[in-house]
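Encoded as structure tokens, here's the structure I'll be asking about.
For this view, one protein chain was removed and the others were kept in their places.
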Amino acid sequence: MKEIKKIGVMTSGGDSPGMNAAIRSVVRTCAFYKIECAGIYRGYEGMIEGDFIDLNARSVKGIINKGGTFLKSARSKAFRTKEGRQAAYNQLKKANIDALVVIGGDGSFTGGLVFNQEFNFPVMGIPGTIDNDIAGTSHTLGYDTTLNTVVDVIDKIRDTASSHNRLFFVEVMGRDVGHIALNAGVGAGAEEILIPEEDLGLERLLESLRRSKESGKSSSIVIVAEGDKTGKNVFELKDYVEEHLPEYEVRVSVLGHMQRGGSPSCFDRVLASRMGVKAVESLLDGKSNLMVGLMNDKITVTPLERAIKGQSKINKELIRVSDIMSV
Amino acid sequence: MKEIKKIGVMTSGGDSPGMNAAIRSVVRTCAFYKIECAGIYRGYEGMIEGDFIDLNARSVKGIINKGGTFLKSARSKAFRTKEGRQAAYNQLKKANIDALVVIGGDGSFTGGLVFNQEFNFPVMGIPGTIDNDIAGTSHTLGYDTTLNTVVDVIDKIRDTASSHNRLFFVEVMGRDVGHIALNAGVGAGAEEILIPEEDLGLERLLESLRRSKESGKSSSIVIVAEGDKTGKNVFELKDYVEEHLPEYEVRVSVLGHMQRGGSPSCFDRVLASRMGVKAVESLLDGKSNLMVGLMNDKITVTPLERAIKGQSKINKELIRVSDIMSV
Amino acid sequence: MKEIKKIGVMTSGGDSPGMNAAIRSVVRTCAFYKIECAGIYRGYEGMIEGDFIDLNARSVKGIINKGGTFLKSARSKAFRTKEGRQAAYNQLKKANIDALVVIGGDGSFTGGLVFNQEFNFPVMGIPGTIDNDIAGTSHTLGYDTTLNTVVDVIDKIRDTASSHNRLFFVEVMGRDVGHIALNAGVGAGAEEILIPEEDLGLERLLESLRRSKESGKSSSIVIVAEGDKTGKNVFELKDYVEEHLPEYEVRVSVLGHMQRGGSPSCFDRVLASRMGVKAVESLLDGKSNLMVGLMNDKITVTPLERAIKGQSKINKELIRVSDIMSV
Partner (left out) sequence: MKEIKKIGVMTSGGDSPGMNAAIRSVVRTCAFYKIECAGIYRGYEGMIEGDFIDLNARSVKGIINKGGTFLKSARSKAFRTKEGRQAAYNQLKKANIDALVVIGGDGSFTGGLVFNQEFNFPVMGIPGTIDNDIAGTSHTLGYDTTLNTVVDVIDKIRDTASSHNRLFFVEVMGRDVGHIALNAGVGAGAEEILIPEEDLGLERLLESLRRSKESGKSSSIVIVAEGDKTGKNVFELKDYVEEHLPEYEVRVSVLGHMQRGGSPSCFDRVLASRMGVKAVESLLDGKSNLMVGLMNDKITVTPLERAIKGQSKINKELIRVSDIMSV
């Protein structure tokens, strides 16, 4: 196996807080081991175009606390074709890049895996996505920050909700998994949490809201994950509830993209730093096709294949806790 | 004129950060002058129902930094009727309340003015609304806090915008006036700001976005006030721009109710404290039908009538500054 | 064993963010199981005085996001005497309290253990302290919030450090353990971290700072835990460094008590909610003398005795990561 003298690092897919911290860690670990590092702009798209930048330890100062990704991110149709991947490989060779660290979600890892299989090119993955929907890690990069952002915003909304004795439906991100909704819902003291993993039925929602009113609650927050199973979007839910429970005045808030941004939490910065070290050291140890993850507070690795196919499960205990807290 | 021995304080209309700080100030100023103070729950609605609470200096501890209003707020249809106002008057008399401080917007002041005219009841107003749309004060309570909330959120959105080279339309509050949009737009470094006071036309927007692209800007934020004059809502604007400028990938974010909440800024806390003192002292001086305001950094009073009818103008200089900054 | 019909909950020792959320959880879990709950003011001191308050599910609304503890906390000399504990027991009996949830640190748990041994009174502990110095849980309540507070403040200090090319020594809490210093140090991108667990020697610090200068770093932050082993306090360290490295202009910042306060992070709110449920359910299951903890992301219990005597170890991997990041 070829000795690794230069590593390329890129961010791919939706941005998440901590990506910059992870890039910094990859770059500095390379510097620590006295190998070179190149940043690849705009994910696989920039790889195909050879849009690279040499990075040294000083290049990444002052970014550990910045949201987004200074290497930028993009989706790439071209990389889904054999020609695109060949072009990307040629660019990497031309730039003497020997191995790759891909920071992103399962789509990005799938790309990396295919690339490895075709060109036998060493690839390590770092899970960067706010959704926490990757198997093989208890926390993806950015997830903890997003939870704090969401509870902070819901705290603000609650100021208005309780000033006016209103019911709010707040839609949070999470198309396939309810991690954000469930955790931020418990953290924000939501009365009810609707997630893709559970179909409690609309009747139960009405029941719960009726009980809230009877128990003397003057205002309520219901968290709705984008992908919840009620079959209604958040505005339709509002109409449904207002029709069936006219005693409620309902407001809707869709949090949207702000959930992705912001300065990463300490947890995400530390996680990013640890993951970057492990990714580079794994490559230097001759490993490939692995994703760095956090399991039981320890940094581990999982085959990329498993990370992609696996399912990140929500914590059922939290559903119980949420029910008890809404008493 | 009757000596004032007990003052009632209430919040009315949409809540805004700083309302609790203003209540605290009214209560403590009453305590300082050794007169009684009663809190009136849920605005005019609670006044009609006699939903009062005696408040002393210690009752309001720990609230200066809390968003919303612990006295709650509500709209009251009943108060628009003569019978409703008579009932409210009876309740005030029964509770020995001699004068009123109303914290709210122009609708609340109109109610107070009518009430004064019918019952010769002393009323002072404190402008509490995030929209800054009241004449007679350069700043309404909560406006400064909302500006900080909005730029903080747009900073987060920009992380994603610049990571993905995207264009975002961000809708902020302001149905009739563009204060929030204009100031937060300049503060957040927005490329274009659409406000109700100006109809720049959609062609100019396209022109500006074309110029942005040419000048090398990789991402852009356009701020849209709720009440802007383009005739299109923010989602229609997105469609319009994507149709005419296919080089742009547009995302929309509607900030919504979170803009009302949160811990007040130092400015709003200080302003609330000053206004509460002035409101109580004005009543004790035998004055009525005035709104406390801030003009040229000094606390002043304006006839409620003028505050209601007047128009709070946006600062045209800021439009120029915004244009220059978008160069 | 006596059936439990009423649980007392108290906070004891230094306050930490999440204590209110834990109280809320204990209270609501009691309500869920239809048993009574009493709050005990000012820890063991209030227990001796019988300073109790009945709490129901609505009593604890709106506190999940508040720092500090509304039940207040205090040290109690009297509780260290047999007479004090007897008085406390009498008060609990008089108030029909059958079991106790103590939210606090190891000192508070020691008190609870002694109390249990003397009076056979059921006691459960919830670890509430920012220092994360309790065995049997990977995270104490408040620790995660404090890390975010600390990195946020150091981010601000770095603005000045890098504007002026200065070296800052920042002292953070942690008398016996370096968890805060180590994690916040990595999170804030500190160049060097001095913790009680390691005596790297002053010469190594100078060496590291010399290397920083040579590698082109223009500004540096060194984190010092209160209890570090250099034998010098943070101001003496400044003098020492300025004497030996005259090329550095050093500033000192002692973060102090602000580290304890603030709205809890989502993580701490969720953890508090889970721990409160487990504490009450354990008591209802007839258990006692246990501390609720988080191990490998799961809620567990540990004998109080072990929690008190055990040692919470820092993560050695993080020291390595910190060294690599400072390259």
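When the chains are written out, they are named A, B and C in that same order, and each has its own residue count from 1.
Note that a residue touches a chain if its C-beta (ideal position, glycine included) is under 8 Å from a C-beta of that chain, and two chains touch if they have at least 3 such contacts.
The structure displayed is predicted, hence computed values, not measured ones.
Taking the complete complex into account, the chain left out of view touches B, C.
Of the listed residues B:Glu36, B:Asp155 or B:Glu171, the one in contact with the hidden chain in the full complex is B:Asp155.
The chain omitted from view is touched by exactly one of B:Thr29, B:Thr160, B:Asn289 or B:Ser312, namely B:Thr29. Among B:Val186, B:Ala279 or B:Ile314, the one in contact with the hidden chain is B:Val186. Listed by residue number, the positions of subunit B touching the unshown chain are 24-25, 28-29, 31-32, 57-58, 61-62, 64-65, 138, 144, 147-148, 150-152, 155, 158, 162, 183-184, 186-189, 215-217, 263, 265-267, 269-270, 273-274, 277, 296-297, 299, 315, 317-318, 320-321, 324-325, 327. Where subunit C meets the omitted chain, the residues involved are 11, 14-15, 17, 19, 42, 66-69, 72-74, 149, 153, 155-160, 162-165, 168, 218, 251-258, 260-262.
Quick note on the criterion: only the chains that are shown with their structure count from here on.
The touch graph of the protein chains shown is a line. Rounded to a multiple of 5, the Cα-based rotation taking subunit A onto subunit C is 180 degrees.
Between subunit A and subunit B, the centres computed from C-alpha atoms are 35 Å apart. Taking the mean of the C-alpha atoms as each chain's centre, subunit A and subunit C sit 28 Å apart. Per-chain CA centroids place subunit B at a distance of 39 Å from subunit C. Multi-chain contact residues of subunit B (touching two or more other chains) are absent.
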